[in-house]
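Removed: one protein chain of the complex. Kept in place: all other protein chains.
Moving on, here comes subunit A:
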Amino acid sequence: MTSTLPENSAKREQDRPEWPDELTRVPYWVFQRQDVYREEQENLFRGPYWSYLCLEAEVPQPGDYRTTFVGDTPVIVSRDEDGELYGFENRCAHRGALLALDDRGSNAKDFTCVYHAWSYNLQGDLTGVAFKDGIKGQGGMPKYFCLEDHGPRKLRLAVLHGLVFGSFDEDVPDIEEYLGDEILSRIDRVLGGRTPVVLGRFTQLLPNNWKLYMENVKDSYHASILHLFFTTFGINRLGQRGGIIVSESGAHHVSYSAIDREAELDAGYSDQNIRSDSEYKLADPSLLDGFSEVGDDTTLQILSVFPGFVLQQIQNSVAVRQILPRGVESTRLNWTYLGFEEDTPEQRTVRLKQANLIGPAGYISMEDGCVGGFVQRGIAGAADEQAVLEMGGESAASSESRVTEASVRGFWKAYREGMHLRQENDK
């Protein structure tokens, strides 16, 4: 039977153990292999998926641009004189040099490659080739060379409440369809009708595979155990009113919790006798004095969009996170801390204070920076072993309990479909 497969595909199947049937098992080789990394770039990041690029607020005027990445592919998002946003590879069509070297710029009229000065308009079309007709009739490009036939690959763009997403695949469904109503409404909840402003940007370099960070984001089970802060101050007790939403495909998720007005004294944690119940108190409890974020009771909402985007509201700390693979065992995590133009000065101060909760030094997120590395190091020499994801059952369905790994299973459901690892029997 394998004789009908192309040679390299047959070889691949030989040295890569088969993906397990059930959603409750994830083989460790998926975090370790270079061939997997390459296929992810092709199938996911350049495939029919939407990747977060930047905020619309970061490219407000014609001539503004930002450089960013889709997976490990460098891209440019620019605003043309027509007022529209355009996205294209940050790669010269001549010999492949970067077109833009800076993180951002403004008043750009065009992009001119430093190497041989081929130039591109703000939409990413090749418009000029230096010495195209040669000098004094000598040299130059052949007559048949046509500018329109050359250029960096263009992205399809979608802007959603000020978030700019891009895809290299023309066949990607519209962003609304891609996300589905529940995820859309949860993005709308945080960003709808408001104008985000950037309060700061920070990057964390994680010593692990990017998927370990995505698993962590979707793993509501660990949140109040690994992060003592969450539990002690009642920010996110698993017993609190809340739940998990997993999108139909499994790809995207929302985890949320809300103030329980009939506030219970949660016996769940002391019963477990785990580390997260302590006498620990803040000397300055004003850290957690916030305001109702959008007039509702939801104090925490973590939302992820497959393959590598997170929108976070923890109390009044709002941020977007962009997860960029940088190799099998290296990930770049870009944090953009947000406020809103509508904020009062007092609300702005609350946001700056509560930013202590997140980022590379966050009271409740610094652990996430190292725990992926603990897994990456722990699974060395265990490529044939598998992770066990049985908390909360076997499915990738939404639930009111957050003592579940349902959204982590959802990630793998979408992942193995996108990677053509296994599609039948998915629950």
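Remarks
One rule holds in what follows: a contact is a pair of C-beta atoms (placed from the backbone, for glycine too) under 8 Å apart; a residue touches a chain by one contact, two chains touch by 3 or more; residues count from 1.
Going forward, contacts and distances are computed from a predicted model.
Missing chain, UniProt protein name: "Anthranilate 1,2-dioxygenase small subunit", from among "Metallopeptidase domain-containing protein", "Anthranilate 1,2-dioxygenase small subunit", "DNA-binding ferritin-like protein (Dps family)" or "Cytochrome".
Considering A:198, A:259 or A:382, the position touching the chain not shown turns out to be A:198 (whole complex).
Interface note: of A:206, A:328 or A:419, the residue touching the hidden chain in the full complex is A:206. When the missing chain is restored to the complex, the residue among A:228, A:246 or A:305 that touches it is A:228.
Touch with the hidden chain on the side of subunit A covers residues 103, 198-207, 226, 228-229, 232, 278, 280, 282-284, 287, 332, 337, 348-349, 351-353, 355-356, 359-363, 366-367, 369-371, 373.
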